[in-house]
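Every protein chain of the complex appears in place save one, which is left out.
This part shows subunit A:
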Amino acid sequence: MTTTTSLIKVKNLRKQYKKFILGPIDFEVEMGTIVGLVGGNGSGKSTFLRLLMQIIKADEGQIDIFNQSLQENEVEIKQKIGYAGELLEPFGHLHVSELASLISYWYPRWDNERYKHLIQRYQIDPEETFAKASKGTKKKIDFVFALCHHPTLLLLDEPTSGVDIISQRKMREDIMTFMENGEKSVLLATHVVEEVNKLCDYVTVLDAGKVVESFNKDDVYEHWARMWVSYIPDSVKQQAYVVQYDVEPCQIVTNNMNALGALLEQEQVTITHTQRLTVEEVLEFLIEDQQ
């Protein structure tokens, strides 16, 4: 990734709480890509997004968005970000249309026609008070507001959680449409493997506040595999690319199939069977391994 095409560039970002430390995190989102932020509950996904929006102040580190320092160009940068992070709850007494009026004022590029279109598309009643909306509808409202000012970058915190399947499909379609010109990016915190499979180009796995793995989704099929072998020599067990091994039956999970294959051949170990891993299996390994 080069600096000029990075929409988000995070260096050494750190936030400490009493019982939890996020970071230090180095992280990038390249222009024209969707990055999935995956991790167990409490792994730090929402905290990371909140740090990017300055809702939480980092103890250390540098955040650059659109090649500008977030600290120094906060307003200009936020005008180009669509953030859906479930922050509307304290305004539950307001109608959706009142919320739109409160939000739209701050975005020079707010598109009222787009707002009306999306409200209709997601079957949201603009005269319903936010508090009375269902969990899924609240998520949809959040998502719609994030899109109405034609942002360049979307930060979505579990956007489809609790949303009906038709709307989930529509959301995925809208994210794909958003990405069409190749100059925009999405950072998507999610638990839904289908979203990772259908939308994401890159996946970053967070665990206990640390980035444990970042990979290109397309590389999963090429590099990750489970191999059943005749036996497992100690030299193999110690390799960094051996994610997991089991002796009964003898099997190895690797994130570098070629390197492991070469080593096994060198050690004269017979590979009885090889199975490529799916993204879902890889994510399970990464998250479970940390836990």
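To be clear about the criterion, contacts are C-beta pairs under 8 Å (C-beta built on N, C-alpha and C of every residue); 3 or more make two chains touch, one makes a residue touch a chain; residues count from 1.
By our rule, contacts and distances are computed from a predicted model.
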item	value
UniProt protein name of the chain not shown, from "Fe-S cluster assembly ATPase SufC", "ABC-2 family transporter protein", "NADH-quinone oxidoreductase subunit J" or "Protocatechuate 3,4-dioxygenase, alpha subunit"	"ABC-2 family transporter protein"
Selected residue (touches chain absent from view) among A:K9, A:R50 or A:K184	A:R50
Residue of A:F27, A:Y83, A:Y122 or A:Y202 touching the missing chain in the full complex	A:Y83
Touching residues on subunit A - with respect to the absent chain	50, 53-57, 74-79, 83, 85, 87-91, 93-94, 101-103, 105-107
